[in-house]
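Encoded as structure tokens, here's the structure I'll be asking about.
Of the protein chains in this complex, one is absent; all others appear in place.
Our next item is subunit A:
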Amino acid sequence: MRKCKVFVGNSHPQLGNLVCENLGIEPAPATLKKFANGETSVQIGVSVRDEDVYIIQSSSQDINDHIMELLILISACKGGSAAKITAVIPQFPYSKQSKMKKHRGAITARMLANLLVMAGADHVVSMDLHASQMQGFFSKPVDNLYAGPTLAKWIKENIPDHKDAVVVSKNPGGTKRVTALADRLKINFAMIHTDRRRTVDGFNGLMKHRHCKKSPESASSGSSVQDNIASADIQTARIVKGHVLDDDGSLTVESTPPCKPTLHHKESELNFENNDSDDEDEPEFNAEEKLITLVGNVQNRPAIIVDDMIDKHTSFIAAAEHLRMNCGAKSCYIVATHGIFNTDCLGRLNDCPYIDGVIVTNTYPISEESMKKFKKLTVIDVSPIFAECIRRDHFGESISVLFDSLASIV
């Protein structure tokens, strides 16, 4: 590739090097270090004049440092008269803050977009943006790649009875994402809704309804309009402290001792994400109990929970417990694009007996140590997708073929 330089940031060098390997080139030399006072220093070791520059930088635990590093790199390349600068950001940082929470919230993802453009980025490549509307935050072109085809391939090759499987969205907001994957695999999908409000009364009402309705429903189902099916497939259970209860109300899973209430309170206050009714966000499990409802049928089938990122474990574990214990799922896999895994998230998922596998891509750095330690974790390499995108972009070819038939993922 002539007139092309690929720089690899410090956030996720493994992925960057894999991309370069796929392209058959060496990463362009650059010295990235920190001054004693914490400022980032960037030195580019090669001429970029009139070159097509790609900078690969993902999120990481030191997110702000790495954003700054990316901005300085872009700015340095701009100053070095690069012809075109493309920021390749496999996992876009701050992407959860893409809309204003009800009161005086900042739209940090938009601010970051402005910063990137201001620093001199001409083009941005990312993967499975949390909200696809984020493409509108940039005044420059954005290519949002999809991990879906890769994940679908993995499912086909590694889940033995995948033809029978059901993909499950763990919240209503992710349903569209799930339907695209279901369509691709030509399998069914289901949805989980966690109700924050209703308590025991609502639950009992539902249960009563469920039991008494069963017989007339089966009788009338033959005559009912072909296009519609009624609510035969709802399964509801109660969640207390993040764990699913049986119908009789006994807490079946006693995994961790409940933390001190004061700590919980503090946590929920700090965690602004939870305080808001963001559709994709997990319900607050430290709050009172709530209802979890499955819409669809997973009886004796493998269930595959799909989402765009895994950062907290609570809702995944509750969903898995519900699927396996109450809804009769044969096995349960969790599939996501970005494995961000906060603190003990990976450990908890690995220890949960109802989860058979956690599958993520390598858009976000995951330490060697955790990959070895957690047997249920599978990390899929998506560097060929980025490499191909860079190659096609450099030669001015269409990249829409990379979207495959999954362009409808939202």
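By definition in this document, a residue touches a chain if its C-beta (ideal position, glycine included) is under 8 Å from a C-beta of that chain, and two chains touch if they have at least 3 such contacts; residues count from 1.
Basically, contacts and distances are computed from a predicted model.
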Checklist line | Which of "LANO_0H19284g1_1", "Protein PTHB1 isoform X1", "Trafficking protein particle complex subunit" or "ribose-phosphate diphosphokinase" matches, in UniProt, the chain that is not displayed | finding: "ribose-phosphate diphosphokinase"
Next item on the list: Give the residue, chosen from A:115, A:131 or A:240, that touches the chain omitted from the document.
Entry: A:131
Note to self: Given that one chain is not shown, which residue among A:22, A:75 or A:144 touches it?
What the structure shows: A:144
Margin query: For a quick check of understanding: of A:1, A:107 or A:325, which residue touches the chain that isn't displayed?
Written below: A:107
Notebook entry, point to check: What residues on subunit A make contact with the chain left out of this view?
Noted result: 98-100, 102-104, 107, 109-110, 114, 131-137, 139, 142, 144, 172-173, 175-176, 179, 182-183, 186, 191, 193, 195, 197, 202, 209, 213, 224-231, 233-234, 277, 279, 295, 398, 400, 403, 407-408, 410
